[in-house]
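If you scroll down you'll find the structure; I have some questions about it.
Note that this is a trimmed complex: some chains were dropped, and none of the rest were shifted.
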Amino acid sequence: MEVPARRAFVNITPQVEECVRESGVTEGIALINSMHTTAAVFVDDDERGLFRHYETWLEKLAPVVPVNEYHDDAVGEDIIDAHLKRQLLGREVVVAVTGGRLDFGDWEHLFYGEFDGGRRKRVLVKIIGE
Amino acid sequence: MEVPARRAFVNITPQVEECVRESGVTEGIALINSMHTTAAVFVDDDERGLFRHYETWLEKLAPVVPVNEYHDDAVGEDIIDAHLKRQLLGREVVVAVTGGRLDFGDWEHLFYGEFDGGRRKRVLVKIIGE
């Protein structure tokens, strides 16, 4: 993943479906997780309007931290909010694989949520089963 | 699942235990997830008092959104809060299966949390192991 903006939500369902196909697994589970502590992987509707609400909501619950407001010996103070936002949406998703496909409900899509973008990041996909 | 009310918390441990029994799996893991983006699956004590607190708390952190407060082109604005509430409690739970049973601590119970009820919904249970 490389997201130029500081924050973004990217639908990664097609890439993960491709991983499932390549694995040849027809019955099992897929683990999809961010390998970075300032990015999330989560499931939701693919609605742009919804994600604008998410941005407002995440900023309200886990605002950017003014440097002088918190404990001043913390490392990486300018990305504290990114850690908190990612905890709200979660690090990982586990999805059932049935008949060689992600076993999703009609509105379920996988998203990568970036809160400290601008550099190369990785998402891990591990598929187990038969 | 069909919950007549808009919101509800339902203990689904017995049904999932039954799924584990039927699967014949004695050692492995069980994935239990909501197939809808406005419902959660999570673990907690089975205490009615606790769930009344949850309702208050979820409404405080992810209140019902007045239509004019947010971005006006969003689809399904009247259930934005249901998406946010579900993210706070989570989409899925993964539980160890040991000796043919859910390997839970003494106070752990599985709950389905509905935030947009009144219609038929599904919970997926996938069990892998031997």
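Letters are used for the chains, namely A and B, taken in the order the chains are written, and counting of residues starts over at 1 for each.
Going forward, a contact is a pair of C-beta atoms (placed from the backbone, for glycine too) under 8 Å apart; a residue touches a chain by one contact, two chains touch by 3 or more.
Values in this document were obtained by computation on a predicted structure and should not be read as measured data.
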Checklist outcome for this item: Copies of the one sequence in the complete structure-file complex, 2 being shown, number 3
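Everything that follows uses one rule, which is that only the chains that are shown with their structure count from here on.
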Checklist entry - Quick one: chain A and chain B, Cα centre-to-centre, how many Å? => result 19
Checklist entry - Inside the complex, what are the residues of chain B that reach chain A? => result 29, 31, 33-37, 61-62, 65, 70-71, 73-77, 80, 83-84, 87-88, 90-92, 94, 122, 124, 126, 128
Checklist outcome for this item: So, in the complex, the side of chain A touching chain B is made of residues 27-29, 42-45, 47, 49-50, 52-54, 56-57, 61, 88-90, 93-96, 98, 103-108, 128-129
